[in-house]
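All protein chains but one are shown in place.
First chain written, first letter: the chains are A and B, and each begins at residue 1.
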Amino acid sequence: MKPAPFEYHRPSSLADALELLADLPDAEPLAGNQSLSILMSNRLASPDHLVDINDLDELSYVEADNGSVAVGALVRHREIERSGTLAQALPVFPEAAGKIAGPVVRNRGTLGGSLGEGDPAGNYPCVAAALEADLELASAGGSRTVSADEFFIATMFTDREEDELITGITVPRDPFPPARTGQTFLAVKEAAQTWPTLSVAGAVRVDDPEDEEPVLEDARVALANAAEVPLRVPGAEGEIEGEPLSEAGLAAAGETAYEAVNPEEELHADETYKRELAREYTKRALTTAHDRAVA
Amino acid sequence: MSEADTRAETDAEVEGEPEPEGQSFTGQGLNRVEDHRILTGRAEYVHDISPEGCLEMGLVRTTRAHAEIRDIDTSAAEAHPECALVLTGEDIAAEYNPMPCGLTEMSEWALAKEKVHFAGEPVALVVAEDRYVVEDIVDLVDVRYDGLDPVVDAVAAREDETVIHEDVGTNVPDSEELRFGDPEGAFAAADTVVEGEYSWGRISGVPLETGGAVAEYDPDADTFHIDANMQLHTLVDNTVFETLGYDAEDVRIEVPPDVGGSFGTKIAMHRYMCLTAMASQQLDGTPVKYVEDRVENLQGGDMHSSDREYTVRVAVDDDGTVRGFDFEFLDDFGAFPRYPINQVLKPLAVLTNGYDVEHVRYSYDLVLTNKTSQTAYRGFGVDPHLYALEMALDEAARELGVDPYDFRQINFIPPGSMPYTLPSKNIYDSGDYPAALERIRETVEEAEVCEGGLLDPDVVESRREAGKYRGVAYTLHIEPGVSGADWTNRQRSDRDDLSERDREDVAELPEHLRAEVLEDGTVRAYLATDSSGQGHQTLVSQLLADELGVLPSDIEVDYLDSVDAPTEYGSAASRMAVMLSGAAAGLGDRMVEQFERLAADHWGVGTAAVTYREGTVTRQDGPETLSLADLAALDTDREESLTRASYDYQHPATELEDFDEALARKLPVYPTAAFAANAPIVEVDVATGEVELLKFYSLRDCGTQLNPVIVEGQSHGGLAQGIGAALIEEFGYDDRGQPQSVTLFDYLLPSTTNVPEMVLEHSETPSPFTVTGAKGTGEGGMIDGPAAIASSINRALEPFDVVVDEIPATANRLRRQLRDQGE
Partner (left out) sequence: MSVDDTGRSERPTQEITVTVNGESVTAEVEPRLKLSDFLRSHLELRTVRVGCEQGVCGACTVEFDGTVAKSCMLYAVQADGREVTTVEALSEDGNLHPIQEAFHEEHALQCGFCTSGFLMATRDLLAENPDPEREEIEGALADNICRCTGYQNIYDAVETAADKLEGE
């Protein structure tokens, strides 16, 4: 389990990093290295060049203003997990971060790395899909914004060009006023060290949390490891939006998720089982998010 | 390796005051002498060994499950500027022998020759300066294959549609049916027969330290020295020297004092040891090192274990009396029946678990498939047997409408029947099983079936409303200890001749222990086995300190290599507590006798006139005394050394006539029966099948505890492995024979998040068969954990009539069972 030879570069600015990515053939950005190193050790990936972006402090930010929340690509899972800003503005992020492996992995792993890997089982891709986040991509030629919906194309395959770097994501705050919003991230995991069998990011906004039967104005459900991309399930959201939460609405949302997923079978999860999990966890996530919205 | 590092560093670790009169160190929870060197990085594991000029070896492993090798092109590899050596199966076949197999008619090449039999099987080796460049060169070896149909399903494999080993002619190279009592009569007479089918998935030890070997050939002496983290290096060293084509004394196998866990799995280390030795010989004595990486370890590291399909029938009367059992199973051994194949027979040592049942049929098929070979794992095949048995009992209890606790109590062996001879002729030494089960039930009821407890009836009810079903079952399990050696070649014996065999034909292996007094009076003992974390150095220092009346810190404990040690069984099968107790007692007596003789000789008096006590020989008629250091000095020029001694402790079963029949007939002989009464509390999420273990209560009894701290550690660790086996660990294969668990993301080892609080209580029912009353207890939790957890799940899911039919009882499998029940 030793990687093939490569050349190592450690730029100290984003501009330098982008230049290297533009100039070097077959280069990969190196961030937390919690996934890439495994691929390289097994020689499933053998890039000729690694561009270490760990010194790019400019990608290490968590900022929230009235309009949006912006998180830099180099922010570590551990920082997201502990970010007071995110806990207040988008609590699903810290919750999702805290469910990645253990603290030692979380010390190194980064937001950008996890998004860029394009693993449909990943926590952040699922959260990004649910929140309709925009990914910021930069290259020597300029920068662009891609919605999460368009970024994830297939398993381990994204819209990122080889010379591009994910610099961060932006999430609009408008749909998630903290006082009327509940969010959650639930994961079914056999063990801390492995990927979830299935996980779900959920968010619910109600019209009036003080009301006895508040109406759900907006609901979000996205499932991880349930298809070849992080799977937003608008049909399930539609089943409960526009009315107060009901058993019937939840059941219908669950059934929609059951039908919507297209899961890969795994050693300890056949297709039917994953569908059942999608159904059950969709209901649980929406219930939890709702309960938090009205709490 | 320097001696200073290998010995027990007792000087830094003085524990306990000199013993007061009548007290002993044995039985005290002394902290371990092994710890200091490990904690500070002075321990040397085999991965740390790198002699001057050492090169590294890597293996080209096939990704095919079953294929003929058409061609291996090594030219590009050999052309690599840093390549020192490439060898293929054909190359080694020209000079060496195939490796011995578990069945005499079969053999296996260390590198595949002509065909590959499982994904991960090595086909070539490469040697170069370091592992990085080795892997570069491995990638340059080009192997071409002609594909063959993989044999994956062990049940179907029995049809022999595709035969893996044509020279053997069948995929079922061994099977046996044993009948004890009158099973047909019992089944015919019983009111009811309950039948169930149970699967046990491939699970194994997966120690944190992977396999490693460093071999050095000496061209002048034409001998080998191999450092390796092998288990049982004084017993199964033949797998190495026979393969190399040398005599035992020409192949010196040394196991470091610190091995990063084995749990049985490293008994099958011979492939790596042979290959590094061959490579070193081909390189005229350049040392060659190999360290298995984790993917190699999981996919083809020769260390998977039991993989069984059971059909169990229980003959039972309406009053709850079990009349008979019928166990029928197949065990998927993978591509080769490896050295420890006796896992299919060991369950005979606990055939009826704690139950008094006379009539039993037991039959197995040992099946070959295109999967990694099995080796031993903690429990050695007893764990699936107890699981299948207890599931069948839960099923029977339900059918009869009897509480499973009462059902077990009705059928337990009465304490007055101890020692108790099983139908399969092994003997349980001691134990009050009904009392133990009652005690654990009382404990749990007092602590948990009350307000604030996990099983507070109100809590249980409200959790049920949320779809979470809690349950606890009370089960009792026997852990057979201290295996004999003679029975272990049953499968290589003509079984028709066994009934004719006499007790005199039995050849058991004793436990060897030796010691010498050093110049400064320290006693250095030598173990003739290897250790992998069990604390044997600590135990021997306690035992021998008591025998010689000195402090444990006056005892150092070292290890013998395979040449210096006699052939003996060693540390497996929960043997060491008992065998070392006996060996230390015998050695201590012998040393005291010699010390007195030496002193008497020196003073010119008879031995009756001198007394040894607490490290000093005293002359009864005068003031003179001799310390151990004095004795060592006196001994230097003597022809017959009297400050060195060795002792071979005979296996305790050979001293007891009651075991004669089991010994003569080569039935498993395990003269100690430790036991555990378990009560894991589980909660099952019915909608998702997820199981949460809330707490694990266990009452454990391994007779006299030599060191309660070590016993407790063994219990904890065994139970954690039992928890992993019960719920998450598994080596899966797809239907093309591709391994699905090749990383630790797939083969899931329990972490802090999987292992709940354990509440253990220890009772001590001494064994009447052993010197100290100790019973073997190295395998307990792994043996009794899975069955106990499965039984608690059954209790939780009683409303849905689910009985766990597959281990590990993963969430998707429980969901399948619940779904089948319409849930």
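The criterion applied here is as follows: a contact is a pair of C-beta atoms (placed from the backbone, for glycine too) under 8 Å apart; a residue touches a chain by one contact, two chains touch by 3 or more.
Owing to the predicted nature of the structure, the values given are computational and were not obtained by experimental measurement.
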Hidden partner chain, touching residue among B:126, B:413, B:572 or B:720: B:720
Per the touch definition above, residue among B:108, B:258 or B:596 touching the missing chain: B:258
Subunit B residues touching the omitted chain (full complex): 12, 31-32, 34-36, 38-45, 47-48, 50, 81-82, 129-133, 205-210, 258-261, 263, 293-294, 532-535, 709-710, 712-713, 715-721, 743-745, 749-753, 755, 757-758, 781
For subunit A, residues in touch with the removed chain: 1-8, 10, 30, 32-34, 37-38, 41, 50, 52, 54, 78, 101-105, 107-108, 192-193
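Everything below uses one rule, namely that only the chains that are shown with their structure count from here on.
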Of all residues in subunit A, those that touch subunit B in their complex: 1-5, 38, 42-43, 102, 188, 190-195, 197, 266-270, 272-273, 276-277, 280-281
In the complex with subunit A, residue positions of subunit B that touch it: 131-132, 135-136, 139, 293-295, 687-690, 727-728, 730, 732, 740-741, 743-746, 748-754, 808, 810-813, 815-816, 819
